[in-house]
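Complex shown without one protein chain; remaining protein chains in place.
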Amino acid sequence: MTAGLSLSPFDAAWLGSVLVLMTPLLIAGAGELISERAGVLNVGLEGMMLSGAFFAFYVAYLTGSPAVALVGGVAGGLVFGLVMGALVILAGADQIVAGVGINLAAIGLTSFLFDQIFGGQDQVIVATLGEAPIPVLSSIPYVGSALFGQDLLVYGAIALIVATWFVLFKSSWGLMIRSVGEMPQASRTAGISVAGVQWAGVLIAAGLGGLAGAYLSVVDVGIFKEQMTDGRGFLVLVAVIFGRWRPWGLVCACLILAAADGLQLRLANVTSVPRSVWVGLLVAALLVAGVRWWRRRVGATGRGALAVTAASILVPGGLLIFNPDVHLPDQLWRSLPYLLALSVLAAGVSRSRMPSRLGLQPLRHEG
Amino acid sequence: ACGSAGELNSTEDESALTVGLILEGPKNDKAFNESAYSGVLNAAKDNPDVVLKSTLENRHSTQEQTDAVGTLAPIVDVVVAAGAQFGPIFDVEAPKFPDTKFVTIGGYPAKHHDNVYSLAFDRVAAYVVGAIAVELTDSKTVGFLGGADIPPTNASMAAFKAAVADADPSVKVLSNIVGDFNDVSKAKAATAAMIADGADVLMSYLDAGVVGSYAAAQESGKDIPIFKLDLLECDAYPNIVGANVGDNTAAVETMLGGLATDTLEPAGVTIFAGLEDPKLQRVDLCPRYAEDPVVADLAQKTVAGILDGTIALPEEALNPRPEGPYRLGIDGPVKNAG
Amino acid sequence: MATAGGPSVRAHGDATVALELKGITKRFPGVTANDGIDLDVKRGEVHALLGENGAGKSTLMNIVFGLVAPDSGEIIVGGKRVTPHGPQEAAALGIGMVHQHFMLVPDMDVIENVALTSTRWPRMLKRENLRSELDALATAFGLGVSSKALVETLSVGERQRVEILKLLYRGAQLIILDEPSAALTPTEWQSLTAFLRTMTAEGKAVVLITHKLDEIMDVADRCTVLRDGRVVTTLDVATTDKATLARTMVGRDVSLRGSRAAAQVGDVVLEVEDVTLDEGGRRLLDGVSLQVRSGEVVGIAGVSGNGQNELVDVIVGLSRAATGRVTIDGREYSDLLTRGFTAAGGALVPESRHSEGVALDLSIWENLVAKELTRFTRHGVVDMAAARRHAVELSAMFDIRSPSVETGVKKLSGGNQQKVVLARELSRDPRLVIMFQPTLGLDAGAIEGVYRRINEQKLKGAAVLLISYELDEILSLTDRFAVMFGGRLGPMMTSENADVERVGLLMGGGR
Partner (left out) sequence: MELALSLAVVVCALGIAMIFVVVSGVPPAAGAGAFIDGAFGSQLNLAGTLSKMVPLTLVALAWIIAERAGRFHVGFPGQILVGGLFVSVVALKISGPSFVHLPLALLVGAAGGAVYAALAALLWAKRGVNEILSTLLLNLIALQLLAWWVRYPFHDPATPLALTPAFPESVRWPSLLRDTTLHWDVVLIPLAVVAVAYTLNRTVFGFRAKIVGSNLRFAEHAGISPQRVGTAALVLSGALAGIAGTSLVLAGNVPAMSEDFGSAYGFTGIAVALLARNSPIAVVPSALLFAALQQGAGVMEGTVGLSSSLSGLIQGLMIIFVLASTTVLHMWRRRRDSRRDVAANEPEGARAR
């Protein structure tokens, strides 16, 4: 084993794959963030994404245009958004139960339609939305093509997050949305239609969920496959929680999820974890610690948090120094993000940021 | 496609050998499942007695697969199932239906049953692919991209790596199992990663996912020779070297044909198909490489070496041999009997 | 003055009148909350609304603010007849209201909370502009609060200032404050007064709903007293005094609806010693001491929100006092939740019947045995037959009118629901009975039944603590009583021949 420090998994290709893996999460996450900020937990997101993936694929197949297909994807998500809104907002049904129902219905519907429409013929591959490299930037050596040589939706997703941040925190719409998820009584006395805002939230989440699904089917690969969203909808829910209901938090969460996924792709068959991974972990831990220190000033952190920080620095540090020959199972890498999200919840950090009416039925008798 | 109820009754006569096919994925996946499906259709064409009565597709979980076996076993003469997990399922289900015959391609039955016919590929063609890959690489780095983490994937990877090590130990092998034969986007990301890590020849051991490998290779802007799995399609991507073919179609066709003509004897003997019979397993080259004397010659020599035993394959590249009787090659002598 | 949105009020008729109400009537099922109310509020004055709980003050102002539609009557703002539909329209008319419970989003900062009410259509938040406007307003009216602070980090007083800033920002000319001092510290009240003076100096009008006489004397120009939905009188504060106000508020011919039974007074049952309770830096209970003896009914009078809820929670064990101790028959009981209290022989008829007294979705018998499950349980299994039998007995005893004990409590009338609570609590032969607003929302017949139960318990030798916002009830049923104000318990008084004027003063925070 050579002791040299190669950056191997953390290279341009990894960066590029992280961007691509992150894009559908970001798109759907932006919508889900808005919906959750308005108090609606959209457990049916997985189904909406799946529906978007299918309808985008079908539209692409009919029209041959990936761009029109994206519209089809949005429409596919919206179909279930309407169902969700009708059940949850109009009828006051339980959000989680409605979401579970929507997921099952979407799996059933898309599988069935796919079977009916495409079952008898050869596998259909539709044209995908090509790359749109940004002229000058994409020719930067090393990272240029990874960062700036992607398809339009990758940039779109980032723009979307900026837009989400802007809408939520810089515009009067954002105030309405946040106040509805936080304190609907206050919104009502301010003359805001709570149901209207929640409808908007649900439909935005559904439409963007559908778009994210469309990304999977017609932008990335040009193929539809039963249940191809493969739990990404749930992952988005995790990312929104993990990101503490903030756009930049969401970006960080999606980055971590996608980075872990990209890393796991790369590490899958390396016999022992390369040193650079420990370096990466150490850098990440130092970054987190640094941000915390900077945000809260020194001393403001509790003893438990301090211990966690110390451990998260010392462990990879030690591993870096001793560079042991470890092969961690892929499964651990894959579950790492969920374990992290769970600990964030348990640490109670997120609770304070959680929209206080999230997941709850609308207040009925509020004046 | 498999007809309505009315049709079924009319074709059912005494001598017919009715077949039920179970597939883990869709029958039009242009890959593993589709080729098994074609095998049944071919067998039916060859032998008028063979009638495909019904096809159950997309049976992903063990539970669904078991149910599918239970559904078909009572209503057909032969249940054909393609995929590794059917071995253990047949171990349990076959004795319940003594009058039905069970054929698995790639399954791993652990028990001996008189009505189970099993054919598994010893994935040695991957060795040939590995040898050619060493020949083609300039960067001295080659890549193996696997689908689901299942035996054929791991065995092929082992054979591929062995070939590279034998031919030129200084060539590096990158390998990655993405977890799914059909997840195009993951395959794309993984392929891009490999290319970035320097691989300039790839074995893409995927089904529908191979499209992702093509896309990544094209986006990389480099000219990356790619081997694919099973069906040879030389136009899907400009630089397909060839296909590592474990011919499901032929395997199903052969097994069904043998059953129809009563030449497949004895039952319960697991067949391991290597390169003995090119109909079953081989490396197909696209014209550009088939006409390249160096590559074609290398391929031929490697196959010959494997067949005459001068090239020894590592144990991980071969199927674990069962406790019961088995034979190497469809016509090979029975080993381990009694 | 910088004002955004909403036309300012230009008076056409009497330029000095900001708001005029004529014959406002509002009926709720069973109550007439406002009964032909006439009222005028002048520009530049602080007009106080005084009245006991339930007199109809909030309803009246909700009507003005467009939250409640009146059955009849006219609202005249700036000389024009208006009918505001919803807060937006009221705001456009220059009317602003600060609710008793703040309508602020805790997760947003001050600027955002202000902006929330001011725009309907999507637009960019010009935070800097808003901030300078707010800061200007804040300095002009002496409402120091950092406009970048998150509301959840603000104290109650600061939150109130934010509420007021919201109104000022929208150009309110008439500001309604519903019990603004309920949660304020004295210093915070001082700065509020200062602000109110600035307001009136600006020519704006203020309606101040309050129960506190000092505050009225302190800041109001005129005071309208409501009783049972009607205006009793409007007084000029300069020419009146607290005693008069108190008398007008409560000093009716006390209709002694209940009557006191004479009973043998025994040992001390409930002893509350110097109990203090703090929450979020506020002192909710301040050195409360109290004794209730067997065979007597002790009353706690006072306006709601002066610590009664907190005291009851401490006594029954739902919250833990910071200092002091509570004993029943000399024993402390420390179990959290009400188990220790119940085991020590305590019974509680809680204030909020629907949220604390019964489980509406459950049947009568289930509600009746809810606190005594163990009595009907053997090896973890409930003896349904016995429980039902018990319930049937109780229903007969307490005259719960329903088809059967299987009937859902939701389907009963308020009086019968209260009977369910009484039956459950009193059938255990308690040593101590706490009755908290036991006749709330009941009709005459049901009220009489409750009073009978109180006397019955007293005669049986139980100690009864009656907490009520209705002075009638206290005066006619209790043997001794004290007034609670601002978390403190006033001096004990004998109920017979009590000095009503003094009681009124104490209820308003006077001495």
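For reference, chains read A, B and C in written order, and residue numbers begin at 1 within each chain.
By definition in this document, a contact is a pair of C-beta atoms (placed from the backbone, for glycine too) under 8 Å apart; a residue touches a chain by one contact, two chains touch by 3 or more.
Since the structure is predicted, the reported quantities are computational estimates derived from the model, not experimental observations.
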Contact set of the excluded chain (shown chains only): A, B, C
Of A:68, A:93 or A:315, the one touching the omitted chain in the full complex: A:93
Touching residue (missing chain; options B:151, B:209, B:246 or B:274): B:151
Residue among C:380, C:403 or C:491 touching the omitted chain: C:380
Which residue of A:83, A:281 or A:319 touches the chain not shown here: A:83
Missing-partner contacts on chain A, residue numbers: 41, 43, 83, 86-87, 90-94, 96-98, 100-109, 111-112, 114-116, 119, 226, 231, 234-235, 237-238, 241, 329, 331-332, 334-335, 338-339, 341-342, 345-346, 348, 351, 354, 358-359
Positions on chain B where the hidden chain makes contact: 1-5, 20, 54, 56-58, 60-64, 66-68, 70-72, 74-75, 84-85, 87-89, 91-93, 96-97, 108, 110, 149-151, 154-155, 319-320
Residue numbers in chain C that touch the chain omitted from display: 29-30, 316, 318, 335, 337-339, 342, 348, 350, 355-362, 366, 370-371, 373-374, 377, 380-382, 384, 401, 410-411, 413-415, 443-446
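We adopt the following convention: only the chains that are shown with their structure count from here on.
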Approximate Å spacing (C-alpha centroids) for the pair chain B, chain C: 78
Chain centre separation in whole Å, for chain C relative to chain A (CA means): 46
Rounded Å distance between chain A and chain B, as computed from the means of their C-alpha atoms: 36
Chain A contact footprint on chain B (complex, rising order): 1, 26, 28-30, 34, 58, 174-179, 182-186, 188-190, 192-193, 195-197, 208, 211-212, 215, 219, 221
Residues on chain C engaged by chain A in the complex (per definition of touch): 62, 67-68, 86-88, 91, 99, 101, 103-108, 112, 115-117, 119-125
List of chain A residues in touch with chain C within their complex: 170-176, 178-179, 182-183, 185-187, 189-192, 353, 355-356, 367
